[in-house]
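Omission of a single protein chain aside, the complex is shown with its protein chains in their original locations.
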Amino acid sequence: MTSASFNRWFGRGWLLAGFAFLYLPILALVVYSFNDSPIPNVWRGFTLKWYAGLADDREILSGLWLSLRVAFFTACGSVVLGTLAAVSLVKYRRFRGRTVFSGMVTAPLVMPEVVVGLSLLLMLVSVQRATQGAFGWGFPERGMLTIWLGHLLLGMAYATVVVQARLQDLNPQLEEAALDLGARPLQVFLLVTLPMIAQSLASAWLLTFTISLDDVVLSAFLSGPGSTTMPLVIFSRARLGVSPSVNAVAALIVAVVAVGVLIASYLIARAERRRQQELAEANRA
Amino acid sequence: MTANVSGSAEPTFLQIQDVVKDFGGYKAVNHVSLDIARGEIFALLGSSGCGKTTLLRMLAGFETPSSGRIVLAGQDLAGLPPCDRPINMMFQSYALFPHLSVWDNVAFGLKRDGLPRAEIAERVDAMLKLVQLSKFAKRKPHQLSGGQQQRVALVRSLAKRPKLLLLDEPLGALDKKLREETQIELVNIIEEVGVTCVMVTHDQEEAMTMASRIAVMSEGRFLQVGAPADIYETPAMRFVADFIGNVNLLPGTVEVDEADHVVIGSADCKHYVGHGITGTQGMPVTVALRPEKIQVSRHKPADDFNAARGTIKDLSYFGSFTVYHVELPSGQRLKVSQANTERHQDDRLGWGDTVWAHWSRSAHVVLTQ
Partner (left out) sequence: MPRLIAHLMPKVSGRHAVIGVPYGWLLLFFLFPFLILVKISVSEMETVNFKDLVTFKDGLLQLTLKLSNYVFITEDPLYIKTYLSSLKYAAAATVLCLVIGYPFAYFMARARTTAQPALLMMVMLPFWTSFLLRVYAWKGLLSENGWAADLIIGTGFDQLLHAAGMIPAPGKLMHTPFSLVLGMAYTYMPFMILPLYGNLAKMDLRLLEAATDLGATAWVAFWKVTVPLSKAGIIAGSMLVFIPCVGELVIPELLGGPETLMIGRVLWDEFFSNNDWPMAASVAVVMILVIIVPLAVFSKYQAEVQEARR
């Protein structure tokens, strides 16, 4: 076998094995969610009872509802803050404290969540105690708001990275052209920049939504009584052992994500095909 | 092909007064002053890094002068952001908005002015008609060819009827064939609209064919400003002579200095220059001779002056003309460009032939710097 073809087969083999490794747990989750047996890993028969049980599982449902709301607001807030941060970093080459700013923006991506969660909680509690002492009512109470603040910190970091990558690829002359033609800086952003980064804003939104939905540690530190997110519910159950109801939740999430990704890929492929068509038309004309 | 300078005698339309742009110690533009008349097409010519683009950007408002003033039609532009200036620019990359159609691109500037819809439609249609792109109004930029994109960029910058049009390397992105056609078209449109134009280019051909006046720039300064013919035939210094076109530079000393003629002695010949120069006897000078002003032949010319004998060491055949590299006894090489006026020449010159290079008494440019 020649070096080149060995390379190719080895490469394909490695990729295949790698993907198998990545997807194995997901497959296992889905398969065993249909297992009619309380004992994990021992297959006894096909059943949908775990899924049916979910409908009555108040803990999971309320957790899901809370998580969805937090994730939604996290995504919205992250995109706004992330875009502002990305614009600052890309557009303004020099400003006071730029290195500090740049470091702070991406730090939550890398820092262990326990550290971020703990310090944020301590700060919020301090603020709460201070306002309690000064005004008589403590703000903020630990609950949905505090969870949101924590997720926002993490989401902003991710959103900044995504939007910044796209902004850096833009031709700077486009914004100059808009200015030259009479648009004020805000108009330039709304009319020219925004449409061109729209797709990356959408992916930033989805990314931060997912991250928020999935977060355990920050939520654990920042939640209060009555505000248990779905991941926290799953985590506490998972610590005790393997539970088929968790499998059912997992399988549903996988299904939703898979469908979402399929739809997205289809839309992207269709847009790409249309673009190719337009280009071909133009060349013929 | 050159454009005509309008003959009006009004106060200068665009005044650049002692402008400096300092980037932390490095002067990109170093005390530059210029007067441009209304309707002129003016070119800033120089190689990259000479400051021409910085100067253009200061006109557009993207850079602020460190010192000096820019006055357009009597209005000092200091403090005016780009969006408020009656100036529009055509960018090197065209910078067409990819998410907008051709029509919307051209209408963009007009919409920002808040013009009524009917008027916007009228102007945009007129602009598209000017460049024969009316059929493509609904297309997006990526659906157009390079030349078409350029035309859209041009009329987009003309739509607002600016007082000053700026062109940044207008032909840079086009291939050679397209460039020739576009040069002429571009000038025609600009003249038809009648707008004053400042362009920036590193391509001498572009500058000379399109502009009515050129400024040769180097290291932030203007070396020479004038009409293309003046710059070509009467360069003020070696750098300019060498930068524009091809030139032979022969060092020599002034031997006879009279009011109406000068004799300069070079290593291989004596030059009889048919006009006086500001200089003194014994002064070292450089004689500049353009290749097309020199002729080569096997026979010795009548005049003792303005002739040198040498050997053809190299020749390049360009079809319509041939360039001979003639090596003179001192080792100096003369580049001679001769048009091939006859289809068949029995006595065609070739490698190694001994020839006489000779030129007229008015062919020289004497340079003191």
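So that you can tell them apart, the chains are marked A and B in the order they are listed, and the count of residues begins at 1 in each.
The rule we apply is simple: contacts are C-beta pairs under 8 Å (C-beta built on N, C-alpha and C of every residue); 3 or more make two chains touch, one makes a residue touch a chain.
Remember, predicted model here, so these are calculated numbers, not experimental data.
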item: Left-out chain, listing which of the shown chains it touches; value: A
item: Option from A:L54, A:M104 or A:L145 whose C-beta touches the chain left out; value: A:M104
item: Hidden partner chain, touching residue among A:F19, A:W65, A:F139 or A:Y266; value: A:F19
item: Hidden partner chain, residues of chain A it touches; value: 3, 7, 11-12, 14-15, 18-19, 21-26, 28-29, 32, 40-42, 81-82, 84-85, 87-89, 91-93, 95, 97, 99, 101-116, 118-120, 122-123, 126, 129, 149, 152-153, 156, 168, 184-187, 190, 210, 213-214, 216-217, 220-221, 231, 234-235, 238-239, 241-242, 246-247, 249-250, 253-254, 257-258, 260-261, 265
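Assume only the chains that are shown with their structure count from here on.
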item: Rounded Å distance between chain A and chain B, as computed from the means of their C-alpha atoms; value: 55
item: Chain B residues touching chain A - in the complex, by the definition given at the top; value: 60-62, 81-84, 87-89, 91-93, 95, 97-99, 108-109, 112-113, 139-140, 142-145, 156-157, 160
item: Interfacial residue positions of chain A with respect to chain B in the complex; value: 171, 173-174, 176-184, 187, 191-192, 195-196, 275, 278-279, 281-282
